[in-house]
Every structure is written in structure tokens, then in C-alpha cells.
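All protein chains of the complex are present and in place, except for one that has been dropped.
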Amino acid sequence: MKALVYHGPGSKSWEEKPKPVITHPADAIVKIYKTTICGTDLHILKGDVPEVTDGRILGHEGVGIVEETGSAVSNFKKGDHVLISCITSCGKCSYCKKGMYSHCGNGGWILGHLIDGTQAEYVRIPYADTSLYPIPAGADEEALVMLSDILPTGFECGVLNGQVKPGDTVAIIGAGPVGLAALLTAQFYSPAEIIMVDMDDNRLEVAKTFGATHTINSNQVNVVDEIKKITASRGVDTAIEAVGVSATFELCQAIIAPGGVIANVGVHGKSAQLHLETLWSQNITITTRLVDTVTTPMLLKTVQGNKLKPGQLITHRFKLNDIIQAYETFGNAGREKALKVIMTNE
Amino acid sequence: MKALVYHGPGSKSWEEKPKPVITHPADAIVKIYKTTICGTDLHILKGDVPEVTDGRILGHEGVGIVEETGSAVSNFKKGDHVLISCITSCGKCSYCKKGMYSHCGNGGWILGHLIDGTQAEYVRIPYADTSLYPIPAGADEEALVMLSDILPTGFECGVLNGQVKPGDTVAIIGAGPVGLAALLTAQFYSPAEIIMVDMDDNRLEVAKTFGATHTINSNQVNVVDEIKKITASRGVDTAIEAVGVSATFELCQAIIAPGGVIANVGVHGKSAQLHLETLWSQNITITTRLVDTVTTPMLLKTVQGNKLKPGQLITHRFKLNDIIQAYETFGNAGREKALKVIMTNE
Amino acid sequence: MKALVYHGPGSKSWEEKPKPVITHPADAIVKIYKTTICGTDLHILKGDVPEVTDGRILGHEGVGIVEETGSAVSNFKKGDHVLISCITSCGKCSYCKKGMYSHCGNGGWILGHLIDGTQAEYVRIPYADTSLYPIPAGADEEALVMLSDILPTGFECGVLNGQVKPGDTVAIIGAGPVGLAALLTAQFYSPAEIIMVDMDDNRLEVAKTFGATHTINSNQVNVVDEIKKITASRGVDTAIEAVGVSATFELCQAIIAPGGVIANVGVHGKSAQLHLETLWSQNITITTRLVDTVTTPMLLKTVQGNKLKPGQLITHRFKLNDIIQAYETFGNAGREKALKVIMTNE
Partner (left out) sequence: MKALVYHGPGSKSWEEKPKPVITHPADAIVKIYKTTICGTDLHILKGDVPEVTDGRILGHEGVGIVEETGSAVSNFKKGDHVLISCITSCGKCSYCKKGMYSHCGNGGWILGHLIDGTQAEYVRIPYADTSLYPIPAGADEEALVMLSDILPTGFECGVLNGQVKPGDTVAIIGAGPVGLAALLTAQFYSPAEIIMVDMDDNRLEVAKTFGATHTINSNQVNVVDEIKKITASRGVDTAIEAVGVSATFELCQAIIAPGGVIANVGVHGKSAQLHLETLWSQNITITTRLVDTVTTPMLLKTVQGNKLKPGQLITHRFKLNDIIQAYETFGNAGREKALKVIMTNE
């Protein structure tokens, strides 16, 4: 089969690889139908994720069709249309039992990381019963690719951890795909105001059409001042950090109201200053989270009930065979006005 | 001043009464601007609420303008536009401290019940600082009358107690004003499906325009069968009882899914059968509640943020002087297609 | 092997049966070391549980040693000492994923009910990885038999559902083994008062040594009056029904404080009156639950940390071969002053 293979920092190719086979009774082999590229894939290609070694097939998102199942798989059978979760969950370790699949003792984020991933014609999914989700008949499968990672990430790490409530004021720092996913899913809870902060006017325009009540270009104005104006100096109830750098995390500390929550979504490479000298008495909460994908069944229901339209995040479409070109587009997201790109295995 | 006075079962009149005066340092006198009639007022007039005695001014809803304040009132001053809560809260008893204002040791539901109420030109509000809410400049004051009782009742007793969540299936039994208030506020949490059940086709039509995804006329079909069809036999996650009779409470028991919540909103005059012989193992929760109005500030914010449009519930408008006629209309709600009637003190 | 076999209402025998074998990759065969008898087993023997058919091996509690595992079992291997949960959980259906193992689509309460149980020399445990728990080295295995059913039942259905909190006043109606399990585990949350109600003076004496602050013999005094005295007429914060008859459930309604919780633990055969005519405005919560055993790992930790001493519930010990005599003793619990009886497979 063909697959997108990592060959060390800066090097990747679309090449022939052996088709995966069942190696454990709980495995399934899935024929990929549609997949996408994540910002994390770009990090891997830069060499920022050293656990990923030469020869690894990348990708941790996608939908497909079950090709074969191991003897212990009971929820799925050949021919079933399935959503692949970016997080593999064994369903039987102590972390899985408490819904923290991200720290599964036998899985977690392994696809396109520690084992071969979804940017290929076929993928092996361990613990298929608890790592795949059935796609309802008639669903928009392309849109559901957004449920592999980006929607649960924005929702669980940003919105749920951020405790967004009706009537609240929410700020989301970063209008990339995950920040926009937080914007879409924050609206499940009817906050009164959602303030979107970014440096890219195009993304802020998109944010407006997605439901942001205010947008702030942090290159043009002082964000703290603007937010104080909007909130009568009180600050926001929830600040969602969806960038992953110290400066934006420290911005969150400057805009949070007493009693508020800072929910970190971004992947950080460095530490940040935590201003305990002012925050110690402010009754705030800070959370971090690697997505657990525990809300995937619920997100599927909201898509079915038309409360969530994840297809809005897709800006470009390619054949799977043209994945190198898709990487080119996604790697120049600003210039290309790209959010999520879809590759279809035709 | 003029006021609507109860004179025993079946008897009321619009008559001259002394203007109220401050009797305690925490009191305020409010000039009524707009008020409305509640189903409970009709119950009182039938003689169903024996604590209400001859001579009592009825009414527990309304907006107005502060006329005078006692020496201990600090949140309000003459001229402030205020929303009157149906629940009086002293803010300093053990129940108020835990947010259960309905059981306030010094207040609770007393307006138009144990003390004179809001269907008058003026009303005395005890514990004004904690029983009135400031109306933001520019707000639609008429719509805010719905926040005195009906919206917090539907929301707190139905939606919050019912634990409505994104993706859920909710059934609301009873499409009267409070059931419709539950329908409007349930949507704060983005359930996938809201099934409205009533016997009145007009109200079910209204429910559809208010966001119900399914409506069932219980006079025409078997409700349990219909709900089983909609939910693939599973039942609903939340059943909200907004009628107040045994039959509808028992219906809720027949349609609730394992793990679901039955939230009682209705005022009941009789006991109901609780089918513990089947429900003991179904992991369900049943809640009751007299509205606490603890969510009033939040509801005000959702109205300001345009997430809630309570004015939709108003079907008829009168001058306060024509309140007898307003009672006539509201008392024949089915024939008049009346939901809430507004009386304005011009 | 030898096993206790049900032969229709009133009939059981200790007889030879084939040793169970692995029938699914997720199965394990466990050699029973210690088991016990549940009140439910007595109900089955009376014919009250018609799903149990002639030939069924009874019993859903016990500890043992893994004898053999299916190919998909990864948490356990031959020789491991294990605690058997009364609830079988597949770990991969929608109910298991939300921690409601009691309603597992592939399991639930099936042991000694729909499949052969633990009152035998060997038992087959389906979904072993998610239905067995490892016993720490050096643990008191006899005491852990109480964690198969009785402790999680009292804790989850009574204490957790009852929302027991520090400083609260709790009433537990019924001082049988499950009521006493609720008494022991309620103390995890340091309520100020625990009132135990029963008709058996011996059990009330036991309750005192287990931590009850007050005991009431319902044959001798008026329970409602006594509880009003203890609570200055306010009622209790939590009422735990651990009997399973209408009268005790109705008693809970008479003693609950505004804002309180009635947690039903008892298995009911009939409906009860729910006094909505008074309770509609009392802001109460009523819960039902079949035990999920989702807290078993936590209960194991409290036993290891010496916060819970479940061995206190054991009053009689037998050889497994003498199980008929053990049934005799347990069946006359009042006369024999029996709580839980242990049978050891030597």
C-alpha cells in the first residue's frame, strides 16, 4: 500500500509500505477513506518529537471502513464505517476506567507517533472496540474527520475544562483550527460573549462567521486594554489558551476575572511565569489536558442533531495520492488561508 | 393607589388601597411599570391556597422603578429600574447562604401570598438588596417580566435539576408558559432532541417555533410508544414534568432511560405512584424544587447577550387598569391562545 | 467440581457439575477461595427472580485464584489472586464507558443469575480484565469478599447517591448487611450524625459499634418524632432506604429536610406513594441505583489505607462443603445474629 512516511527531520515521502496485519485479538485493520493533517504532524517533521523514528507512517485522524477484525473485537465487523480516534484506549487500565484515555497504560496518543498512523491506505487500530466509533448511516463522513482530534481537543481541553456556562464571557487566544474548534463547541453552553484573539485578520473573520461576538487582532491593539473595555474591567470568566507559547499563557493570567478558569489547550515547549504574587488570592483555576476523546460519542450526537457543523473547518480537499501537495498547502496556512485539509483515498 | 385584591374564593376586585410604606430598614417601595398573571394566581382565586386571606393584593411578578428605600438598602436608590423576583431572599439565613432562597427563613414566596403583591401601582419589597435586580439601560423591560418567575422556574426546576447536556434527548411534558420556558432555556445546553408533549395543538405549534425538535399530542397518540420510536426504545435522558398531575408524573417514569433524570416542575395537589418495583435498578434521579431565582443574574446576562428571547412568551397586552379583562383572557388561555399577558401601569 | 445448584423454588443442592471452560477470548476461569451468600440468593430460592432457571449455580460474590485466561485477557494471569465483582462489565459498551456497569450491554448482574455463579469450586468470569480486581499482596482476602457486592452497594447506591457531606445528618433505614455497609462507608465523608433505624435490637447494637451516633428501634418508638427531636424539627440531609418496602421508602419522605436526598438502596417488589403534594416545593432529590461497582478500586485503597474494615461484617464461617448449613444460618439471620457468612474452599 501507499503511505506518508517520516524519514527524520525535514524528510518525508509518499511511498510503498506493507499493508498492516492483525497482531493482537483486539486489533482491527481499517481501510482509510478520508484523513487530514494536524499541526502536530508539522512539529514531527521539524524533529520536535524525538520519539517518532525514521520509517514511521504519520497521521492520527481519519474515517474509514473496517477491513478485518481480531478475535476479541465485538463492536465492529468488516464493512463498518468508522471514525478513528487520535487516542487509543484499551478500556481496561485504571486511567481508561476513569475516562482519562489520554494516559491509557496501553495506548494514549500512539497513532502516527509510536505506531504507524492514518496517512496511508490502511491502518492497524489496537483496541478497536474502544478506539473506533461507528459512523451513523447517512452522516457527512468528511465532516466527521474533524472529530478524530480537533473537535474533542477544543471541547475537552478548552470548553469543558474551562467550565463555560450560560451567560459567561469567554476569551479564546488563538484562532487556528483548535481555537476555532473551541469556539464552535463553547457555543454548546450559550456564553453571552466569546472574544477571539489572533494576529491573522483572515482567521478573525472566520471566527466571526463561526460565532465570535468580539475579535481582537493582537498585532494591532493592546489585548488586555481591549478586554478590560469589553468586560467593564472585570476580566473574563474563561480564558482558553490555544497557541502554546509562554506569552499567550501569560496574557491569559492578565485577563482572567476573580473566580475564573484558564484552560490550556496549546502544546508548550517551554515553561511560563505564573504570577502567584497576584493570583494567589484571585480564586482562579488553571487546567491542562491532553485530549481524552471521551466526549466523541456526545459530539457525534450533536453533529447528528445539527448542533455542531464541523465541516466548516475544512478549507481544502486533495486526493490521498496528492498528500505531499496537501502538506505544502497546510504548511503555508496563513498564505493559503487554510484551516483543515482533507485527503480522500479514492 | 389601585390594586387587584383577593376577597375569598371566586372573588377579586380592582380597588383603592393605601400606598405601601417602608416598614423595615431593608425595604424598598417600587412603582410597578409592568406586571403579569401567573397560573398560581388562578389557583389562589379558586381557593386552593388557603394561606392567602381576604384583602391580599395578588401578583408576584413585574418590573418597576424604585420609589423609596430603607436605611439599610445599599444596592438601589430612587429612580433605579428593577426586576422584582417572585422569591424574597433575606441573604442571611442558612438557606439563602446556600442559594436555596425558596426556603429563606424570612422570605421565600411571600409576594401576593403572605404579603401584598405586584398587581398594584406600588409594592413594598422586603430585603430589597437581595430580592430586586438592576435592569441594564436599554433592556426590553417587558420581556424581563418573564424573568420574575417563569424563566427561572423552567430553567432551575426543569433544566438545571434535569441536568440537560449537549447531545441529550429531553422530553418536556406540558407546553404551558413554564414548560415553554423550560424549552427555551434547555437550549442553553444544546440537547440533540427536545420532545414536547401536550394536548393543545396550538401550544405544540408554538413549541416548534421555540425550538422543539418533536411534538406529540397526547390526546392523539400513545406518548410512550412515540417516544420509544424516537429514542430507539432507550427512553429520554431528561423528562421534565410541567403539568402538576399524577398521570404526567407517571408518564415520566415510563419514558425515562436508565441513568436519566425526572425533574418535576409542576405544582401537585395529590401524591403519585412511584414504580420502585421497576425503577429501583434503573439508576434514575427524581428532583423537586420551588424556584430559588438564584439564576436570575445569569438569565439577565443571556438576555443581554441575545441567547434568550423571553418576549416570545407574551401573547396579550393590557393597561394595568384593565387587569380584570386580562384575567378573563388568561383564564381562558386555550380559547384565547394566551401564554403570558402583560399589564402596563401607564 | 462441586457447586450449589438451584432447582426451582425452594430447592437447591450441593452437587457435582462440570468444571467451567473458557468460551470467549476475554474469559477467565477462577478457582474460588472464599465466597458468601447474599439476601438476593434467598430471594432467588423463594422463586422471586424468575430469570434464574433450574440448574443454575448461584452466587455473585467471592475471591479466588486465576486458573486460566482467554487470549484477549491481559490484566491477569494464572496464579493471580483476584476479587470477583458481582457486576460483569465489558468495558466497551456505551453504559460501561460512562461508568454505569450495572447496565452493561454485555454483562451487568449476570453471575448466579443468567450464567453460573461463585458458590462453586470454579467459576467462569466473562470480560475478566474489567470484571476482576487484583488483590494486593498481604491483604485480608476474607474481608475483601465484602467488596464483591455489599460494600460498593451501600457506598454507591446509598452514600454517593445520597451526597453525604462533612457535618451532615444522615438516616439509614435498615441495619442489615447493606445498611451497615452504608454506615461504614458514610463515615468516609465525616457526617456529624448518623441515625440508624431498624426493628432488631441486636443489629442496632452492632450499628453503634460501627459508628452510628443514634439508633432508633422502629418497633418501639415513632421514628418521625424521634428524628424531629434529634434534628430540631428540620429533618435529615440524607435518608438511605436499605430495606426495600414501601413503608420505609415513605418514612424517608417524612424525615427528609428541604434540599435533602433520599437514596434508595433496597430492592423493591411494589410501588410506593410519592407525596408530591408536599414534596414538590421541598427541593429534594430521590435516587435509585443498581450497584455499578465502579468504586471497587477506590474501596480497595481505603481498605489498604485502613480507613475501612469490612471484615467487621463477617459473623460466621464455614467450609464451602458445608454451604447448605451456611444457608441455614444466613436464612435465620435474626435468630443466629448473622450478618455475612463466609465459606472457604479448602
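Each chain gets a letter, A, B and C, in the order it is written, and its residues are counted from 1.
Assume a contact is a pair of C-beta atoms (placed from the backbone, for glycine too) under 8 Å apart; a residue touches a chain by one contact, two chains touch by 3 or more.
Predicted model only: the values in this text are computed from it and were never measured.
Across A:Lys2, A:Lys17, A:Arg289 or A:Lys337, the single residue that touches the chain missing here is A:Arg289.
One chain of the complex is left out; on subunit B, the residues touching it are 25-26, 71-72, 74-75, 90-94, 96-97, 99, 106, 129-130, 294, 297.
By the touch definition given at the top, subunit C reaches the unshown chain through residues 165-168, 187-193, 213, 297-302, 304-305, 307. As for the chain not pictured, it touches subunit A at residues 95, 98, 100, 102-103, 244, 246, 249, 258-259, 264, 266-277, 279-290, 292.
In the analysis below, only the chains that are shown with their structure count from here on.
Contact of a single residue of subunit C with at least two other chains is seen at no position.
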